[in-house]
Every structure is written in C-alpha cells, then in structure tokens.
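Every protein chain of the complex appears in place save one, which is left out.
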C-alpha cells in the first residue's frame, strides 16, 4: 500500500472517530465535561463507581471532579476537558478502554498537582526543600541551589490515593 | 473553591532565626529555625517496649566506668543461646536491645564490648555526628577524614565528636534537602550499582528524593565489616543485598569476624541489616521508604511535618500505616505481630539446631580439629550462623520482608542440621532444582523436560 493511500485511510479513520466521538459527546451530554457538576460526569454509567465513591468520600462537600481532574488555569482547564471529553466519549462508544479503569499519565499529573491547589498551606513544610512552583524558602544567603534530581516533589497520591473516591 | 484556592498563597512556614552553615553540629542551633522538628527529635529518649521492638527502661547503678542510670534489656540475658552462638566474640559479653537515637553515643561508649576489645575509630561512623569532625580531620575532605578516624583507636577518636546523629548528618543546611554524609554508604551503594551495571553512581547526585528518604537511614542501618588493616568501614554489597549475596561475598573473600571459641569455625557476625532486608520486601518494591513508616507526617497546627521522633511504628500505627492501610490500629498491630511470631518461631528452631550443632561439634573439634567431618561441619556452622544472625540482628523480626526472612531462616535450619549430620560422617546429597520453571504456548512435541537423574524411576504412565 502506498503512503498516500495509507494517509487517506488514516484520515478517514480519524474522521470517523471524530464523528463517532462527537456524536457521543453530544448525545451522552458530553458537554457535561464543561461544567463543574459532578453528576455530569456520572452521566456515563462508566463513571458511576467513582461518582458514588466520591459521594461517600471526604471531599464530597469540598471538591468536585473537576477540582481534582482539571489543571489550574482557564485554558489548560478547558483544553483538558475537551481532550478527555473527546477521548472518553470515543471510549464509551467503542467500548475499548481498560477494565478496570486506569488513570492515564497526563491525568495523573493533573491530579497530583490539584492537591496543591488547595493544600499548599498544610504541605508547605514538607515541600520546604523542593521549591515545586511555590515560594522556595531559601534559608540562607549563601544557599546554593540543589542538584536537579532532588527537586522531585513529594507525591500526595502515593499516600492519599483514596481521598477522592475509594473504588479500589 | 475560591476561598480555598487563596490558601495556596501561603508563606514560608519557617522563620530564619539563625544562619545555618555546614559546620554546625549542635541540633539546638538548627532547632531555632525548626523548633517542631527539634522537639520531636529530642523525644527519642523515650523508652517503650512493643512485643518485639521498642526498648525497656531498666535502672542500673552507675559506676565510674559506666555512668548510665538507665539501660535497655540485655538480649544475651534473655536468650543465653546467643552467648553460645557468639562464643569468643565481644558480643557474647554484652548485647542489648537497641533504643532511640538519643542514646547512640553513650551506648557505644559504655558497652562492655569496648572493655573486652580495643575497638577502632571506625565505630563512630554510625554512632556520632561525625560529618563536621570528618571534614575537620580531612582538612575539608570528608573521605580523608573518614580514613583518618578509622585508623585511630576508639579511645582517641572519641575526643573528636560529642553528639549523637544530628540534623547536619541528614540535611543540607542551605536548603534542608536530604543528603548522604556517610562515606560507608556512598561507597557501598556505588559498589551495589556497579554490580548492577551502573557506573560512577554518586548518591547525592543521582538519587531521587523518595530514595533519599530511605538512604539517609541506610547510612547506618546496614550490615558492615572492617576491611583490612586500615579498618575501612565496608558494606559488602557488590554481589547484591540479599543474605545469600552477602554470604557469597564473604565466602569469596574468605573473611571471618572471629574464630568460634568452642568449635573453631571461622565465624561471621551479621549486624542490623535493616536496609538490606527491607530491600527484599513488598514495601520497598512499592516505593515505600523508611521515613514513611518511621518518620510519618504528623499534623502540627496548619502544617504537616515529618515526625522526627524516630521509633517503632507499632507505637504510632495511625500515622505510620493508616494513610495507606485502612485497617484499625488493633488489626495493624495484629498483622505486624503475626508476621513477627512466624519469624520468631523459625528463628528459635534455627537457634536450637545451631545449639545442637555447636554442642556436638565441640567435642569432635577437641578430639581432632583437622578431620574432614569437623572441617565440613565448621563450614556449615559458618553459613547457618550467618544466615540466622542476619534475621536475628535485623530489628524488625521479619516485618520488613516476611517471606524473605523465612526463606533465609529455612536455609539456616538446613545448614545447621547438615552440620550435625557432617559431624556424624554424613555427606550432602545432590542438589536438585526440581522442574525448571517454564511457560508459554502449549508444547506440541508431546514431551516435557527430560527427567532428572535422582530419585526413582519414571513411571510407565509418563507421557
């Protein structure tokens, strides 16, 4: 098969995918992705486990799905929502997605950073040596900056995996 | 969420009261900037016993040689089989349950092991804040200072330090990052990585923050020996961290700690291999660090900090375990103790077997110290004893790696009993690996792995 034909087939497939995904996006109230109402996520039965676990969780009255699953900043937030909304719609329609659900790398990073949106104060002290975006408490005038390897942040999810919803 | 988001504009939680620098050993000075951590750090004087850990405060009458008014329980007194195991070695004179960091220096200064043997300055590496002293002795060169102190007698070395482990031993004063200050660990971990094909490993450059939360403890909670006449502190890791790899290291180099007084066996002493055993466990495999359990976060007002009261997690189960495990404290304790009880059962079986071996080998050795039976039995004693001691000396009583601890003890039992058989003239049979693990697609040849030699005929009904 020539590269051109491959290209055409690929384009056709992508087009079909957009159509199918787009269809679900509208039909299954994919626009829910653009609101902050958690019930909107639960529009998809796939999300039901997480929704009901969230309802029983410690953050139910303080954080919605989007507080943890979309990044800081207006553009990034809607970009993530659109991207996820599209991919999840596609998954929902084709039925092809991991079982049990697994958070993807990018979304994991978003969640990880989401905690610090609200909890910087309490975690300030433990992040003292890392300077991960928030004020770096340089303690001494002669403070040389540390080698990069050690700038790793403490991950929150490692210990607090189930704060959002305990499904596992 | 708006109100909450504003919280994120938090300020530096610490007030710089003093300027810290790389020459300040005294934790009280550091404590001016970090009073909460310092408060907890001082609590390591507490003595509370758990079923197998912690420590018990026993009063004693101080004397001139040893001014301590409180000591922890004597392990050799509680289990005299240890005296037999270590016959002829300083440990048979004094060996106590270890206690909090606050005591590390005085316990080393006043142990009877200092009285019965002249110890080298090397000892201080893990019992005192030697970072500043090493640098001073080496004119700014840490490694040179280390080498110099190693070669002093302990009685001389002790004039160079005065604090137990202090902030500066784990932290960079400029930014409070964790760092490794101990040459023994720097060299040991580099040897380990080299053995795994990673050249030039520099722990302070290459380790992640999460690894550092384990490595700072691995500076001291490890198996070690003094290499050569320079008494260089060495962690025997270049073949790996398992008990077997370390034993193989000593077998290859022919090293012995001492000659067993009753049987003449070239014996080895294992010492606190917490880092090594932990490394074989499911927690290490899951990225859980020493500090996660022994220095868990605790809430202090609007902050959370690392609990610098380093101690048995059994005394602190809610913070140490419950963020990851939703079981009740009672249940968590029961889980720890079930693991420890099983380990302890095998440890006792191995210990009894070793006692029988020593009891039987001693007269044989007296009768003919060069006989083949005695030689063979001595080699089994060496192995059995090292493996048993590996778990015995490890302070979690198996918790850090339950199945691995049991595996090591199973081997110890085997060697001790083979020693008894050797004394009686028995010789080991062939070692069979059993069927080689295999997997994958169905085999269509109709034939399985060829039968192995030992142990009975292949029945007619085999495929």
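By written order: A and B. Residues from 1 in each chain.
Note that contacts are C-beta pairs under 8 Å (C-beta built on N, C-alpha and C of every residue); 3 or more make two chains touch, one makes a residue touch a chain.
What you see is a predicted model; the values in this text were computed from it and never measured.
Colleague: Out of B:254, B:301 or B:433, which touches the unshown chain?
Modeller: If we include the chain that is not displayed, B:433 is the one touching it.
Colleague: Which residue among B:81, B:272 or B:375 touches the omitted chain?
Modeller: Answering carefully, the residue with contact to the hidden chain is B:81.
Colleague: Touch as defined at the start, partner being the missing chain; which of B:217, B:361 or B:413 qualifies?
Modeller: Only one listed residue reaches the unshown chain, and that is B:413.
Colleague: For chain A, which residues lie in contact with the unshown chain of the complex?
Modeller: Looking at chain A, the ones touching the missing chain are residues 45, 49, 53, 56-57, 95, 98-100, 102, 161, 166-168.
Colleague: Spell out, residue by residue, where the missing chain touches chain B.
Modeller: Chain B touches the chain not shown through residues 47-52, 54, 56-60, 71, 73-84, 87, 92-94, 112, 282, 285-286, 326-327, 335, 337, 339, 341-349, 351-353, 355-356, 359-360, 398, 402-407, 409-411, 413-414, 417-418, 420-421, 424-426, 428-435, 437-444, 446-449, 451-452, 454-459, 461-463.
Basically, only the chains that are shown with their structure count from here on.
Colleague: Just give me the whole-number Å value for how far the CA centre of chain A lies from that of chain B.
Modeller: Chain centres of chain A and chain B, defined by C-alpha means, are spaced 41 Å apart.
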